[in-house]
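Here the complex is missing one protein chain, while the rest keep their positions.
To keep things simple, chains are lettered A, B and C as they appear, and every chain counts its residues starting from 1.
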Amino acid sequence: MNRTANSSARPLLRSFPTEYLGLTLALSALVGVFSLITDHFFSVTTFRTIANQIPSAVLVATAMTYLLVIAEIDLSVGSVLGFCSAVLGVAMTQWHWPLPLAVIGTIAAGLLCGAFNGLVSVHWRLPSFIVTLGMLEMARGAAHAVTRSQTQYIGSSVEAIAGTSICGLSLPFLLAMVIVVAAQLVLTRTVFGRYLVAIGTNAEAVRLSGIDPRPIKLAVFLLTGLLVALAAIIDTSRFQSANPNAGTGFELQAIAAAVIGGTSLMGGRGSVVPTLFGVLITAVLNTGLAAVGARDETKRLITGLVIIAAVILDQYRHRLGAKWKNS
Amino acid sequence: MNRTANSSARPLLRSFPTEYLGLTLALSALVGVFSLITDHFFSVTTFRTIANQIPSAVLVATAMTYLLVIAEIDLSVGSVLGFCSAVLGVAMTQWHWPLPLAVIGTIAAGLLCGAFNGLVSVHWRLPSFIVTLGMLEMARGAAHAVTRSQTQYIGSSVEAIAGTSICGLSLPFLLAMVIVVAAQLVLTRTVFGRYLVAIGTNAEAVRLSGIDPRPIKLAVFLLTGLLVALAAIIDTSRFQSANPNAGTGFELQAIAAAVIGGTSLMGGRGSVVPTLFGVLITAVLNTGLAAVGARDETKRLITGLVIIAAVILDQYRHRLGAKWKNS
Amino acid sequence: MNSGTPLLAIDRLCKAYAGPVLDGIAFDLLAGEVHALVGENGAGKSTLSKIVAGLVQPDEGTMTLRGQPYAPHNKNGAERQGVRMVMQELNLIGNLTVAESVLLGNLPHRWGWIDWRELRDRARGIFERVGLTDIDPGCFVKSLGVGRQQLVEIAAVLARPCDVLILDEPTAALTAPEIERLFVEIAKLKAAGTAILYISHRMEEIQRISDRISVLRDGRLIATRPAAELSLDEIVRMMVGRELGEAIHRESVTAGPVALRVEGLRRGDAVRDVSFETRRGEILGFAGLMGSGRTETMRALFGADRADGGEIFLCDEEKPVRIRSPRDAVRRGIALLTENRKEEGLLLPLPIRANITFLCLGQLSRAGGWIRAATELAEATRWGNALSVRCHSYEQRVDELSGGNQQKVMIAKWLFRNCDVLIFDEPTRGIDVGAKFEIYQLLADLAAQGKAVIVVSSDLKELMALCDRIAVMSAGRVAATFRRGEWTQDKIMTAALSGYLNQ
Partner (left out) sequence: QRNDNSQSGTPGKPRVALVMKSLANEFFLTMESGARAHQKAHAAEYELLVNGIKDELDVSRQIDLVEQMIAQKVNAIVIAPADSKALVPVCKKAQQAGIVVVNIDNKFDDAVLGDSGLKLPFVGPDNRKGARAVGDLLAKKLKTGDQVAIVEGAPNAFNGLQRKAGFEDAMKAAGMNIVGSQSGYWETDKANPVVAAMLTEHPGLKALLCANDNMALGAVAALRAAGKQEQVLVVGYDGIGAVRQLLKEGNVLATADQHADQLAVFGIEYALEMLKTKSAPADRNTPVDVVSTP
């Protein structure tokens, strides 16, 4: 009678085949197609370039995955990234803070935004969709106010962060990978992680089990603020400049990456490593289309189709997974 | 035990006080503030201007309200608006279709996009958030492909639609009002409307009651396509030109308007007239801030705050409403 | 046994929502007693227990626990002082494993990292106490049926020590063997000095295990008496405030033509090969152990889940009908009252009116689908009154109703639809005695009108009182079918177990 006799232990490894196979296939297919079409796509340089471009997207998508797991959302990540970037830029160029202090200030700015989102939506029990929609406007306004709408050129003094590389992989990339693995482990193997899944599935039941979901939700919003601030620092260091428009449209990208990775928008289901695949798929797609030099409208059409195709694939993977389990 | 047996009839009027009082107050407050700060805000011209600007936003927000009621969402409304606008522009300027034919073509384009969104998300049981995110890219790509990214100047041949006015109010405004009232009545007083609310509340229960939610959902997506196409026609006529970038960011505005009006993002709760208030509040805010000549960052900060304040207010209104009922 | 000062004393407790729900309740709980709380649906039993468990704050009144003032602000507060409760409605977390869900409040961990082995062992230990040896702690909660979920929830509460234990209709979805296990457990706790507040609508249980009985009616405490002094009739009279016609009045059975014939229905492991037929004017019961596949059979038959195989014939027709969705089923005159009213039946935030009329809106509307509001309300009122739904107004939200009244709303909705084949999955789950008899009578009347009625129930007594035939399911098959007069409780139980013995 026990149809699902799998132990819940070690879900990271246990579920590898069904969980990651589809995504790996999709990714390989993309790489394959682009390698065939263009001459210079399939090269170490390309992959190194991609690896160095994605860290900020990975961090933001990781935060988004956590939020989606607890059935919340943050539309303000892009704006907050812009704001944090602005703070870092202004701190370095105008206030002449030393780098470590400026970094701390930037993280504080991120945490502040996260705290606002969290406190308002948790305290007034408002949907985070709308609270963070408000924050989307406010943080962008703040970014422009802080920089007076001018890009802050910082120069090589921030280069240390993104410029350091180990075996050709940048520090931010390695950091992002460490954070992804840690986030995945925390989600699947710690008490905190299990609370997140529980809250996303049935917050009322969690409350009735005597656990207050509010501080936990707040913690996730704070974590989002932190990760977004880190992403801002990475990008600012990479570009050696702070642009108040940085991160525009990041929110939808991050959500798309998480959903491509199989995270549910309804809460309670999601994990971080597949989200990384989601980010990789988008990045490979972007790079590949740029290598082909496709027209803008073609790029958009293909991007849209790939997003939809990815989630349809995910559906079939789930059904297939269910079948395998049952037989 | 049935102590009282209130009649449910006339919910449109019955609920006026609690339902609309808060929104009316918020709107009046905004108008009051701007009238005090600026010289010329409080004038017939201002209100006529606003009335002539909002129809497309009202139509899109109405569609969004319906979608939110059935617990779906459409992020592609802005892009589809751009695409429809592009089709109208190209049909008139390049293919030299007569206006009625071009209008029909535009509506067909809207319905097509709606049908795609509806069919894909209903058939594969995918979250509409992600399907319409894909459509957001695709429709914008299509808009650029159709117009070759060039703004199409149509000239006075389309003026008839937006230019006709009765008592200083444009035809589109009157149309929008009729549609709002009709949509509200359909939602509250017809079988179809009841099904929508039920599907948004508990789609599984609806299915187990022997009513297939899928064609109903599809109908709402088609309706959205239709209303978005109408909005595109109205805007194109107003600007006498079709810009492939038209409607950028419309989706979040429409969602914000609906939520300010008290529509729930979780489905099952929402109505159209309050959404109209939501649109009005945003429009008054925009016009007022432009009249004041506020800096761009100030505008964004205030817009964000007003969105959040409006939903907090809505919360209190609900609690207050509940109290009144009980006493 | 009933000596010493009360462990928990309640005094002049009042609570009102839209109207008064509890009115000056005063009673006490002694250590080591089982105190039964009985009353009609909506009498206020759950509200009272929620107040004691800290989930709801009273408007007035005081409570004392072990002589100290007791006013818990939330569930945690109550639990810290040794008061625990099994809620009437299920509150499990589908996406967690059973073990995680059960131990959610205190997952075993080292520096925040879950200790999986410890977790599994503890969960096993907990389940063994209530005899749930065949539940794998690693499977997901959402893969369990309602009965098992309820057991899991009970197990979770029993696992932790407490002084006051409230059981709010723990047995509503359980079958006899599980109930027996639960009673053993209760006896153990009682011996250890725990005070137990037991709520149930099954009178035989009340009489079996309770020491004292308190009767609630319309939010007032009618009486508290030692159980031995009260006969069943007396309890019911106090509850309902009037005499109850005990026997179900049934027309003499003249089974009509076949209304529904099922052959070889299969779906996954739960439904392996089910064949049966039911005739017009007949009430067919489905008995079986928990997880024997009764619910899954009915869902597959109704088109709620896609069947893997099998044929369904209606009204002596030669050709099988294709039922691929509930829509097909309802159009062919089959109705299914689902066992999980909260998730699969009701539109909780909508008014009672809208819930009752939902299936027949076409009938209540003018051309173009405009609903005739007055007619709608009148019809809703008619059907609500027919089932004596207790509410302030038919505009009240369904989620404000007591569990039993929610069930009545569900029944009203399907009766209004007027189908030929009516399948009731646990129709009396959480329904009070008075109403239960009303529903039995209703089912009997439906059969008398020539409808085919199928009743799935975990309460064997109920089936034996009501049905013309009883099909007993075991491990996804119909193990035996008995006619009235042929059956005995033992025969049925043997049949119910048969499928598992030779596995």
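General remarks:
Criterion: a contact is a pair of C-beta atoms (placed from the backbone, for glycine too) under 8 Å apart; a residue touches a chain by one contact, two chains touch by 3 or more.
Model, not experiment: these values are computed from the prediction.
Just so you know, the chain we are not showing touches A, B across the whole complex.
Touching the missing chain, out of B:24, B:286 or B:315, is residue B:286.
Residue B:150 is the one among B:24, B:150, B:264 or B:315 that touches the chain missing from this view. Shown as candidates are A:165, A:190, A:240 or A:264; the residue that touches the absent chain is A:240. Considering the whole complex, the residue from B:200, B:247 or B:304 that touches the absent chain is B:247. Chain A residues in contact with the hidden partner, per the touch definition given at the top, are 39-46, 48-49, 52-53, 144, 149-153, 155-156, 235, 238-241, 243-249, 286-287, 290-291, 293, 295-296. For chain B, the residues touching the absent chain in the complete assembly are 38-41, 43, 45-46, 49, 52-53, 140, 144, 148-153, 155, 163, 235, 238-241, 243-248, 283, 286-293, 296-297.
Here, only the chains that are shown with their structure count from here on.
Residue positions of chain C with contacts to 2 or more other chains are absent. Listing the residues of chain A that touch chain C in their complex gives 1-10, 189-192, 194-195, 197-198, 200-202, 204-211, 268-269, 326. Listing the residues of chain C that touch chain B in their complex gives 17-19, 42, 302, 304, 325-327, 329-331, 336, 338, 343-351, 353-354, 358-359, 361-362, 365, 368-371, 373-374, 376-377, 381, 384-385, 388, 390-395, 413. Here chain A touches chain B in the complex through residues 75, 120, 124-127, 129-131, 133-142, 144-145, 149, 252, 255-256, 259, 264-266, 296-301, 303-308, 311-312, 315, going by the rule given at the top.
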